[in-house]
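For this depiction, one protein chain was excluded, whereas all remaining protein chains were kept in their positions.
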Amino acid sequence: MSEEFSPKIVTFACSWCAYSAADLAGVSRFQYPPNMRIIRVMCSGRVNPNFILKAFQMGADGVLVSG
Amino acid sequence: MSKDILVIGGGIAGMQSSLDLADMGIKVHLVEKLPSIGGKMAQLDKTFPTNDCAI
Amino acid sequence: MTAIAELIDTTQTYFCLDCGVCTGSCPVARVFPDFSPRQIIERSLYELEEASDDTIWDCLTCAQCSVRCPANIDFPEFVRLMRDEAHAQGFDGVPAHNGMLQTITAIQTQDVAQNRNFWIEDRKISDKGDILYFVGCRPYFDVVFRDIDAGSIKGAQNVLKILNNCGVEPVVSNEERCCGHDALWNGNEEKFKKLAELNLDLIRSSGAKQVVFSCPEGYYTFKNFYPKYFGELGFEPVHILDFLADKINEGVIEFEEKDEVVTYHDPCRLGRLAGVYDAPRELLKAIPGIELREMPRSRENGVCCGTTGWMNCSSCSKEIQMERLSEASDTGAKALVTACPKCQIHFRCAKSAFDLEIEINDLYDIVADRMILKK
Amino acid sequence: MLDVGRHPNIELLAYSEVEKVEGEAGNFKVTIRRKGRYVEEDKCTGCGACAEKCPTVVSDAFNEGLGERRAIYSYFAQGIPSTHTIDADHCRQLNGKKCGICAKTCQAEAINFDQEDRILELDVAGIIIAAGYDVFDPSVIPEYRYREIANVVTAIEFERLLSASGPTGGHMDRPSDRAVEAEIAGLEKKAKKSQKAISKLEEKFNEPSAQFYKKYQAGEYKDDEDRKKWADKYTAHLAVTEPLEELKKQAEGFTVAKRLAFIQCVGSRDFRFYPFCSGYCCMHSIKEAIISHEHEPETTSSIFGMDIRAVGKGFEEYKIRGGNNSNITYVRGRVAEITEGPDNNPVVIYEDTRERKVKRQEFDMVVLATACAPIKGIAELAKTLGVELDKYNFIKTSSLSPVDSTTPGIFVCGCAESPMDVPESVAQASSAAERAAEIAFQMDLEKEKAVA
Partner (left out) sequence: MPEKKEDIRIGVFLCHCGSNIAGYLNMEELAEFSEKLPHVTFVQRNLYTCSEGGINEIKKGIKEQNLNRVVVASCTPRTHEPLFRSSCGEAGLNPYLFEMVNIRDQCSWVHMKEQEDGTNKAKDLVRMGVAKAALLEPQESIMSEVQVRALVIGGGIAGMTSALALANRGYEGGLVEREEALGGLLNNLNKLGPTMIEADELVEEKTRSVTGNSNITVFTNARVTEVQGFIGKYKVDIETESGVKKIDIGVIIVATGGRPFVPEGLYNYDGKRVVTQLEMEKLLKAGLDPAIKNVVMIQCVGSRNEERPYCSRICCQTAVKNAMLIRELNPDAKVSILYRDMQMYGVENEEMFRDSKAKGVRYINYDPANPPQVEPDKVRVYHALLGRDMDLPADLVVLSTPLVSQEDAEVISRLLRVPVDENGFFLEGHVKLKPLDFATDGIFLCGSAHFPANIREAVAQGLGAASRASIPLSKGSVVVEPIISVLADEDACRGCGLCVALCPYGALEIQKTEKGRKVHVIDVACKGCGVCAATCYQHALSINSFTDQQIEAQLEAFLD
């Protein structure tokens, strides 16, 4: 493989804590690799295990549930 | 005469008083000496005894 | 109420928080693990040992504990009153040097012919006048401690030289007595009172309005305990440091420039008890060429020289002194400067026994050596 | 906080102070000074582009001076309002120098160097004082040598070090180490410059400086002006790089602080300063110790105090958990003295009162759990409002009217009333709201009566 491995990461973030923490990272101008896409939910309790399985099924390399 | 309330200080106590009153339908003027509200609690990393985030 | 219970009430020792700051601060407790100001208080609150508690005599009354006490307990004062009570009940501490110095002061309570002023030589004094120089026990120290070069008389001579150079020819009395400091802290209030009365008569009859001290103990005792026991003094006790500060400000005194690195040791009576920290430092800074290097433990944190009131000169005292001298030496200073004749004796004694590099100087010796008179 | 910012019934007057109060319960006239920010509130979007370009670096109060901000700034990253403020004391433009970079950067055209303080008059029925408290300054305690020993910090400073959004990004870097690193950064900048200068000369004479310098010292090139300059530049370079290498070597050994001491009752339960108990500090220290352990599992903490006051709901359990799971040792004994040992390590000296032994213990960092002091300016505020203070300068109340000041219509909550923790402040804030609402609604009832 000539190309470097670049994982696709799905993050489910609780709107009240993890999502605002991700905002704070931005406000503080912390830099991190651009591999992650955040899906906002009102509570990490919303995350049905099916979502995680589905994400992997569709080719995600990692799923982060944060709340 | 007005039925507004003045709250002096925008820390956790001032914010809570203001929200309670505002939710009751009372107009609140919240005066804070610093450029932003939040007070000392905004400076805290996490809080005891649950280690929740402070903000 | 028992005497001790009463004493607890008057000193408000009951506010003790049992926190251990006193014991943790105490230079004696660091050497003698059985000594604990906290436990002395705690035991006395339950009247467990009362006056027979012999650890009360180990205290240096250096006030290291009391300046830090969060309950504002004046432990030295508490111990002083405990010792009074113990003395009244027939308990006493162990004097150093076979009690020689206690005997000298005891003799002074009597009608005694002294030869105190032999050291004055060609320096100028008066019989009557506004200013009296209270010399203290220095003339006796040089006799007792002749084998360690106490330097007390030289100090007195230098103070007189400074005063003369500033145009002051003070009263120096051959009839002067011990100020009573040691008796007071050794639990012998009666002896203190007798000495004080003799001194007061003497000073009042001299007509002096100001009494100058170069000894922190004399100054502290006159300033605090004389009025406590005898009311209005009729004259003002002045520390030589204040006198010098005025003269330097007025431009009367100038100094010769010479490079020298020194460190300053705060005597307990002058520092923690009388609250004088800045004046000696400012005086040193006013002398050109002197670089003052502070020891880690200085000012409020300055450690005691190891003995008070010629009591309990023990292995503990030696350990404290050795540690202090190496602390002074670690600053790179050539000399440890102090402003108390007793600190000077204790450090010179320790130095002689252990052969250390550092010099021990009196603050006023440096002033006298360096000063140029400005007409 | 966000809710306060966008509540339609709350007028947020940040960066403002109460100047004058007249009248009585139900009818107060209040004068408020809105301090000039030099930024138009209605235009500023809080985007922060200005602060990124501002050339003036100032010590940051929000981070307890441990970090830096610019002369135009938002008080903290998530602050509400997000409106930026120009610090007039430090702004170059406002101090007569040429700058104005922020104004050029701001696409919302919000910068206004001519903005002045504005005076606002309000009619209100009641007033709630929630002015908070100050952190006690421990530098007045000589035996703790705060500020003298770099690695002795206050609990709130430690909080900023713990915070992921703080100056260390949440790493327990010691202040003494950070100072060395800052020095290294400064020297590296200088070294880069001097390296450039000598590189040019090396190129010109086609010889490494070290080699040349040996010859120069041996006396070659006696009257060569150019080479003398080279030698001077080289010695100047060495004067930078030699200490730099030494510091770098020193910095190699730096690790995060792992041995922590927490000292309770710093300024509290102390007749010399504040005889009262500040209530929250024991728990605050336990929390900081637990979080530090979460950050770095090798962390051990000793908490020095008299009574550990874990009196709230779940607090005693939290304390025990900290001891069992987070390597916390509770030592009964108030610290007598802090000194400095090798490697900038603070050494605490104390009596372990349970063991009745005087001990010395070395730590990487010492945290002072400082007292809750009445806020600076409370006496003036109390005078403006006409309310009484208690003997410590907290707003005076009574047990059965815990939020009523001595003046009707003026209420108090939070640490302006007395030291308390967050849930107590929140509960008391609601109580004060209740008392204030009683007055406000009375106005309503009276109005209704008047209409009828």
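A few points about this structure:
Chains here go by letter, A, B, C and D, matching the order in which they are written, and residues are numbered from 1 within each.
Following the convention adopted for this analysis, contacts are C-beta pairs under 8 Å (C-beta built on N, C-alpha and C of every residue); 3 or more make two chains touch, one makes a residue touch a chain.
The structure presented is a predicted model; accordingly, all values stated were derived computationally and were not measured.
Across the complete structure, the visible chains that the omitted chain touches are A, B, C, D.
Only one of D:28, D:62, D:75 or D:394 touches the absent chain when the whole complex is considered: D:394. From the set D:25, D:94, D:108 or D:347, the residue in touch with the chain omitted from the display is D:108, counting the whole complex. Annotation for subunit B: contacts to the undisplayed chain at residues 20, 23-25, 47, 49-50, 52. Think of the hidden chain as still there; on subunit C it touches residues 12, 14-16, 18, 38-39, 42-43, 45-46.
In the full complex, the hidden chain is touched by subunit D at residues 2, 6, 45, 47-49, 82, 106-108, 269, 275-277, 279, 306-317, 320, 332, 353-354, 356, 390, 392, 394, 398-403, 418-420, 422-424, 426-431, 433-435, 437-438, 441, 445.
Please note the rule applied: only the chains that are shown with their structure count from here on.
A count of contacting C-beta pairs for B-D and for C-D identifies B-D as the more extensively joined pair.
Spacing of subunit B relative to subunit D, judged by their CA centroids, is 19 angstrom.
Per-chain Cα centroids separate subunit B from subunit C by 57 Å. If you average the Cα atoms of subunit C and of subunit D, the two centres end up 44 Å apart. The set of subunit D residues touching two or more other chains comprises 78, 164. Shared interface positions of subunit C, defined as residues touching 2 or more other chains, are absent. Across the complex, subunit D meets subunit C through its residues 142-143, 265, 269-272, 306, 332-337, 339-340, 349-353, 356-358. The touching residues of subunit D, counted against subunit A in their complex, run 48, 77-78, 164-165, 169. Residues of subunit C touching subunit D in their complex: 15, 17-26, 29-30, 33, 36, 38-39, 68-72, 296-297, 299-301.
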